[in-house]
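Below: the structure, in structure tokens.
A selection of the complex's chains, in situ.
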Amino acid sequence: MIITMRDDSNLDQQRQIVRHIQERGFQTHVLGRGGDTVIGISGRTVTPVLREEFASLPGVAAVTPATRPYMLAQREARPDGTRVRVGEVVIGGAEPVIMAGPCVIEGHDQMLEAAQAVKAAGATMLRGGAFKPRTSPYSFQGLGEEGLKILALARDLTGLPVVTEVMEPDQVDLVAAYSDMLQIGSRNMANFPLLRRAATAGKPILLKRGFSATVEEWLMSAEYLLAGGNDQVVLCERGIRSFDTATRFTLDLNAVPLARQLTHLPVIVDPSHGTGRRELVEPMALAGMAAGAHGLIVEVHPSPDAALCDAQQSIAPEVLERIVARALALADLLAPAPRVTSITALAAD
Amino acid sequence: MIITMRDDSNLDQQRQIVRHIQERGFQTHVLGRGGDTVIGISGRTVTPVLREEFASLPGVAAVTPATRPYMLAQREARPDGTRVRVGEVVIGGAEPVIMAGPCVIEGHDQMLEAAQAVKAAGATMLRGGAFKPRTSPYSFQGLGEEGLKILALARDLTGLPVVTEVMEPDQVDLVAAYSDMLQIGSRNMANFPLLRRAATAGKPILLKRGFSATVEEWLMSAEYLLAGGNDQVVLCERGIRSFDTATRFTLDLNAVPLARQLTHLPVIVDPSHGTGRRELVEPMALAGMAAGAHGLIVEVHPSPDAALCDAQQSIAPEVLERIVARALALADLLAPAPRVTSITALAAD
């Protein structure tokens, strides 16, 4: 069950409602910053009598049932969508966000060069890995805190907000201290202790889809973040595992308009991991935008062939420049995005 | 090994080359209509000496090795691409093709109404099933020849060329007698006797990707058609089977730019089967175009909710109209399509 507060309600009313509901033995989860104020109610079933009682409290606009297992993430909780703010950048509005940068922060010069190049190419946020999940214990695992410092330097140099991955609960504070947005990687989408901890760091979160997660599971992981009190969540489709190895992953663009129907959270697309092949990044970036994404995250390297990680899927800054120009033109052409006419039941329901 | 003929070569030279090569114990496969004239050589290995001999024959422009198991379908065989002609419609050029119509031909009135509606909406070809592969032996299997007659009537009424599915070798002549293009459905992509027989019917062919076929297997099936002497082949990505049942299939748009790199054949996209959900058809149609497709095939029904087959994924003519307008604008905006910069090896190689 979710309660939507009236636009003209005040913080005091909200606190009273929360107290009132908790006194009746429920847990409450307040979504605040990125749109309508919404209070989720969990713990046990809300009876019709209680529902009426809650609906009549001062400041309440509506009481809505949970039609999905992810009541806070469901589109009905915020029909107008959520805006996520990362520094000056707003994700979820008409303007696409373009996050770009190298797979991994290799060193001071490479990162600063990359940062300036992606800024010049028109990107609006900077990405780069300091802690890297690697399949092999013997592979380079990232520069760690030193990498974070370089990333912060790159932000200062370019003015672009930065996003970087956090891999374990104990790293959350460290990574949050240096970056503007926390990335939960594909392998950690169902790392629930990490989700719980990341929700409380006071930073917006980029939640990548697990490469074998259903759309519903992805939204359930977002629900962990929302239930933890953080509504500044951006979803990222980055490719799923399929039987065809011609591409590294299968970018599941169906998930973009589907997620836009099912949830109010913004959705972006990662055509780099989603294809694993440099020459497919541009067309699939544009396809992602045409499918209705709010933006892109792209691996760019000053010298793609020399990249220490993901060289095969890294593009040069010139290619990024063309992608940015075309993505903006495309967003313009297709605005407003295809209307979400109706939400039909999932086959899996 | 493939031989490309010079632009100024003549049919007589071509015949002499074919005879010359066959006399040396090889099979030959001539691609004629849709682009450069190409002769494929199979049966045994071509020695360097023979290769030089073939290269020096009058009319030969180049002798190119088979870098892929699908030597005739590989992009290098016709770097400028193949044009497929269906009546007045040309597929594979700058102008997108939009095929539209009902899943199944239900009767005279429904089909003619649908035909006029899709014509009015701007479609350039008409689709409709007379023979339907159905999972259950107890389901409606299509009107058969009566359906074909109605389809031909719809063509006469609208002037739109028609495409319809053929399911078995013995049906090929019948279906070819009524339609302008033969469709090989997803379940029959690896029905090799059907491919062999369809190749010889003198009609262009729409080859849908098997929903569990790799891109390489799809191109191998195209190779059956080309080796059978028919170069008028259009590929259609229509969704693959994945672990997520939120959508009926997972439209694999990676396959579009990938196929455009690997082969010279045109590629179109089917967002109806590729999503199975009406409200996803428009965004995924546009995503397909942005990924570089040469066109679309869409299920449209005058009264979608009343459709006898695939009602959940059928759209109304008004939605088609918007898709057509946006697809054309998008093709315009993105022309020329992303350049194919380099062809790297498939992971599966």
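The letters A and B name the chains in turn, as written, and every chain counts its residues from 1.
In the analysis below, contacts are C-beta pairs under 8 Å (C-beta built on N, C-alpha and C of every residue); 3 or more make two chains touch, one makes a residue touch a chain.
Note that the coordinates shown come from a computational prediction; the quantities given were computed from them, not determined experimentally.
Because all chains derive from one sequence, the complete complex can be expressed as a copy number, which is 4 in this file against the 2 shown.
FYI, only the chains that are shown with their structure count from here on.
Rotation angle, chain A onto chain B, C-alpha superposition: 180 degrees, expressed as a multiple of 5. Separating the CA-averaged centres of chain A and chain B is a span of 37 Å.
Chain A meets chain B in the complex at residues 212, 214-216, 240, 242-248, 250-258, 261, 274-280, 282-284, 286-292, 312, 326, 329-330, 333-334, 337-338, 340-344, 346-348.
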